[in-house]
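The other protein chains are all here in position, but one chain of the complex has been omitted.
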Amino acid sequence: MSDHDHDHDDHAPTREDDDLELTEGEARFLALKSLLIEGGVMTADEIRARMEFNERGSPHQAARMIARAWVDPDYKARMLADTKSAAAELGIEATEAALVTIENTPERHNMVVCTLCSCYPRSLLGEPPAFYVSKAYRSRAVREPRKVLREFGVDIPDAVDIAVHDSNADLRYVIMPMRPQGTEGMSEEELAALITRDSVVGCALPVEPS
Amino acid sequence: MVDKLTTDIGGDPAGPVPQEDRDQLFWEKQMIAAFNLLQVKGVVVTDEFRRTVEEMPADYYANSTFYGRRLDGMVRLLIEKGVIDADTIEARTREILESGTRDHV
Partner (left out) sequence: MSEAEPSYAVGDRVRILDIGKPGHVRTPTYIRHKVGTIERFCGMFENPEDKAYGRWGLPPIPLYRVQLKQDDIWPDYDGAPGDVLEIEIYDHWLAPAGETT
């Protein structure tokens, strides 16, 4: 087995599970992996490279885009019109075939769910949160969104409509939260830090500035 | 009348949404990468994978985990396509479990 690599940033694959007992699931996967490599379907290097590629996806990428949209109305318009191109402008490569941004407004709050499986803009945001792929969220978000949001500590008043987006086919969604009050004069980097992973799915509001 | 797919759960009653988060294990990240490669290389198509998960028995779906389903669905699909053999992967899994070895390639 090769040595541990040099220090990685937060997003690098870790080897913490060296201390975990080998489960049946992992053993099954390792068996599969060995068969795929032996069969010439893929190489270990390709797996490694793809893991690194996948690590680039993170909520911070969307946060950067949204922060830019908050300060630059023209960028916001471009992001709403063509999210993929707007990502590319910031050096972010999103590989989803169809990526759409939905904007929260004072009249309407938006949230996303994939009731059938776990569709999520992974190349942009990374892996979805555990709650997003849970059966409880997938079942209930479409039927009782306000109750689900209250479980997240988010209380949307009845005067604000809720739109739930079931990501059941080819589109992948980014929710653009509203810019919080009291953030005038903040830099894009400071603004991006307010935009959480859960706010980009519609299950949280951005952090209020302290 | 066609039966509802096991994955077709929108609107079904359910308990509280689990709030606790959980980092992906290293092997789960590897698995996702391997799965992505299979798609990129055209060995499998995402729609085929979804279909194999839907074909699993209802009680399997109810009692499975998200990553467990991805693995089982992928294995099932690769067996269907003749890329791997069911007995071979079973035997190899047993070997690995018995030896307790793991490699982080």
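Labels for the chains are A and B, by order of writing; each one numbers its residues from 1.
Quick note on the criterion: a residue touches a chain if its C-beta (ideal position, glycine included) is under 8 Å from a C-beta of that chain, and two chains touch if they have at least 3 such contacts.
Worth saying up front: this structure is predicted, and the values here are computed from it rather than measured.
For the chain missing from the display, the contacting residue among A:Thr23, A:Asn168, A:Thr183 or A:Thr196 is A:Asn168, taking the whole complex into account. In the full complex, chain A contacts the hidden chain through residues 98, 108, 115-116, 142-147, 158-171. For chain B, the residues touching the absent chain in the complete assembly are 1-5, 8, 10-11, 45, 47-48, 50-51, 54.
Note that in this section only the chains that are shown with their structure count from here on.
Residue ranges on chain A touching chain B, taken from their complex, read 1-2, 13-18, 20, 22, 24-36, 39, 41-42, 44, 46-48, 50-51, 53-54, 113, 115-118, 127, 129-131, 133-140, 142-143, 148, 151-152, 166.
Contact residues of chain B toward chain A in the complex are 5, 7-27, 29-34, 36-38, 40-41, 43, 50, 53, 66-68, 71, 74-75, 78, 83-84, 88-89, 92-93, 95-97, 100-105.
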